[in-house]
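The structure appears below as structure tokens.
Yeah, one chain of the complex is gone here, protein chain that is, but the others are all in their spots.
Chain lettering (A, B, C, D and E) follows the sequence in which the chains are written, and residue indices restart at 1 in each chain.
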Amino acid sequence: MYAISLGDDGAELRPLEPWHAEEFLAHLDRGREFIGQYIPFGSKAIDPASARETLQRYADLRAADTASYHGIWLDGKLVGGVLTLNFDAATGNCEVGCWLEPAATGRGLITRAMRVLIDWAVEERGIHRVEWVAASGNTPSLNVARRLGMTRDGVRRQAHPYGGVRHDLEVWSILAPEWREARARAAHSDH
Amino acid sequence: MYAISLGDDGAELRPLEPWHAEEFLAHLDRGREFIGQYIPFGSKAIDPASARETLQRYADLRAADTASYHGIWLDGKLVGGVLTLNFDAATGNCEVGCWLEPAATGRGLITRAMRVLIDWAVEERGIHRVEWVAASGNTPSLNVARRLGMTRDGVRRQAHPYGGVRHDLEVWSILAPEWREARARAAHSDH
Amino acid sequence: MYAISLGDDGAELRPLEPWHAEEFLAHLDRGREFIGQYIPFGSKAIDPASARETLQRYADLRAADTASYHGIWLDGKLVGGVLTLNFDAATGNCEVGCWLEPAATGRGLITRAMRVLIDWAVEERGIHRVEWVAASGNTPSLNVARRLGMTRDGVRRQAHPYGGVRHDLEVWSILAPEWREARARAAHSDH
Amino acid sequence: MYAISLGDDGAELRPLEPWHAEEFLAHLDRGREFIGQYIPFGSKAIDPASARETLQRYADLRAADTASYHGIWLDGKLVGGVLTLNFDAATGNCEVGCWLEPAATGRGLITRAMRVLIDWAVEERGIHRVEWVAASGNTPSLNVARRLGMTRDGVRRQAHPYGGVRHDLEVWSILAPEWREARARAAHSDH
Amino acid sequence: MYAISLGDDGAELRPLEPWHAEEFLAHLDRGREFIGQYIPFGSKAIDPASARETLQRYADLRAADTASYHGIWLDGKLVGGVLTLNFDAATGNCEVGCWLEPAATGRGLITRAMRVLIDWAVEERGIHRVEWVAASGNTPSLNVARRLGMTRDGVRRQAHPYGGVRHDLEVWSILAPEWREARARAAHSDH
Partner (left out) sequence: MYAISLGDDGAELRPLEPWHAEEFLAHLDRGREFIGQYIPFGSKAIDPASARETLQRYADLRAADTASYHGIWLDGKLVGGVLTLNFDAATGNCEVGCWLEPAATGRGLITRAMRVLIDWAVEERGIHRVEWVAASGNTPSLNVARRLGMTRDGVRRQAHPYGGVRHDLEVWSILAPEWREARARAAHSDH
């Protein structure tokens, strides 16, 4: 029912919910290898039942206000999404993240969706610190953090065992005042 | 984050969530007596903590896909809402309902919001039968059912003890094909 | 341990409990097709373990005082039963229902058992409205409602998808004063 | 609904359920001191809400088939009861117990009720060993065990701290074959 | 991390925890038949997953302070253990028990470990009555009870169905003052 336009190309952000199980599974199947390069996102969703379980887990986290998952639909097709994680309104901290199938890359979808999401977190929910965590080798992800105006806080050495290797995890963040300033700058440069 | 415009007067439909507790409480306090004429909606939400508990209960029902609560905001103020209840995608049945504070009546807000909600239930979620239940004396509510093109299925005699009286409950419904036809008719008459 | 005689033919009403799993399964197996014509009663009880799970679910509902299941034993054999459902002592509402294997039909077992059950609901538990719900095509069930003195409240159109068809559901009811009057009349006509 | 006559004096055994909370409380209030001499039975039921909680706990144990509580009604008044405890159909073991308000003593109510209960446990539920546990000083209770034909298995020294003293607990039991023999003897001596 | 030396032969007592699953399984596999002569200890732990589940169950009981499981390691190999059961600090009662693989018998490991365990129960946790329960035919187990200075409280006749037979269960106990006296005597006789 709810949808937020992400631009003139028909891209939309919508709540990702358990009844999207089949769409979600088809989307994962198109992008599984690409999406799974650095994170196990969706790796347990391998058939309609497990896809529904995965989405149900997301729905339960959302009901508890500790996470929220939002799909990106392009021409009516689910192609990726953005999410909040470790969302804690009481301390004003949250993490954000994303995933995308390969055919939808190169259009700035994540950056556009992330701007909507961080705006909501900062302006509507009172989040002060928005964190981004990605493996050191995950250049596209780190580029999004950079594009969003984030600062690199440090590197949690060898914190992420994945695919047989212990990856370093870069931690980036943007604080509410920084976000507002970056947005103002962006608005200005649009003219 | 999500909002659906209900028309040119700035009315919007948005997911009603636990973090709206204070707005929800203020809204109830403005309309408590009016809203509570025939139903105990919101009667347990009497301070910020209990308002949050009530909204958390709604959030849990939504996560279980058995209900959904949507607020109507007018000029940025929460003034009422619409909801699904006993939502059962497996059998294609659901109930819908609504509430409104008195200052927001007379603008067709409920009918407008209900059209969005029923459209979603029927077209996106595959609901076949949408049910409306109201006390026989609740004329405004029954008028909404009529306006939405619903049919009166019967009267569950004395089924609703409330305010010291056992009220009859009218049951109205509209089926998916009837809904589509009514919508087509309405679209036609708009021109 | 507990049993209520239903008449001179040895028919008895007893609480139906998890330890009856094997009897329950054998009974269902004798009547599965007949019992399942309009309702999925017992359809998940297909071996001793699932029969026990079904009865455990009934036991949990009974502990929560929202339902109660009572078997009818004829010559020591479980042949059917009656039940309360959506039992709500606070509002004075409940639904009642029944099932029977084919070999036990035609003896008025259900009507006899139902009289005991409704008497208990109305006189011991303070239920004001007893409801009966059956598919429009389920003539034997509707006849029981009629025989018990119930009134038809209406028809919930196409509310019951079952066996590939959306059945209309008739809603009948009897109110406490009507029940007492009907019983008095019946007692009088017995003489 | 269910009731078992315990004899010509109108005494009846019935399932004791949460909706009996007020009767149960009134009964406890008449016998609290007497009932509480050696055991804390009902000590947490001190107002309608806590009485209901106590009975709900019993109902949950019954649903789990690990205990069952049965009230004794004399002339329509709840005056005591019998119970199974640590009921384990898988191993064929259970404990039985009782309580009574003082005004109802001296009529053999417990012995009569216990016979019904043990018969059910042994003959319907397949219990092989029925155990009775009472403080060494609780002569009336030990006399019931003796009257039921039980054997003293031993004394669990100082196992029961109650009222500032560590009481010895006598353990008595009767096995299924012994029970059947005792009953046959009793039946014979009745003639 | 924690370990208590049980003597000069390198025997140690350590908390037995879920992460010991593989060691626990290997140990059970060496002693399954011997350990299972009179009790079903460890019988559900037949592969790494079920071994972990068994140990997790123990961990949950320990968190609830109703039981505690302690392994005996000999030369770095898990060979058996001792446990508390039905531990109830409020009433000052607990049961203790043990198990051992055959290759580790004859060294007094259980008696040594049990002394540590009972000392802790009596002196640190305030247990007044320590109980020992074993099948009448389980001579080695009854000998431990005797060696620990316990008294035979009685015999729960045919209480333990196991291996197709209903075994009598002997109940032994030692009270806190008795334990202290026995220990003093033992200390004295050591000189």
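Just so we're on the same page, a residue touches a chain if its C-beta (ideal position, glycine included) is under 8 Å from a C-beta of that chain, and two chains touch if they have at least 3 such contacts.
Quantities reported herein were computed from a predicted structural model and do not represent experimental measurements.
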Of the chains on display, those the missing one touches are A, E
Contact with the hidden chain, among E:D9, E:E22, E:D47 or E:D60, goes to E:D60
Out of A:S5, A:S43, A:T91 or A:T139, only one touches the absent chain, namely A:T91
For chain E, residues touching the missing partner are 1-4, 14-15, 17-19, 56, 59-60, 62-63, 65, 89, 116-117, 119-120, 124-125
Even though one chain is not shown, chain A touches it at residues 91-93, 128-129, 131, 151-161, 166, 171, 173, 175
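Assume only the chains that are shown with their structure count from here on.
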Separation of chain C from chain E in touching-chain steps, minimised, is 2
Note, CA centroid farthest from chain B's centroid sits on chain E
Cα centre of chain B to Cα centre of chain D, whole Å, reads 52
The distance between the C-alpha centres of chain A and chain D, rounded to whole Å, is 62
Rounded to the nearest Å, the gap between Cα centres of chain A and chain B is 32
Residue ranges of chain E touching at least 2 other chains are none
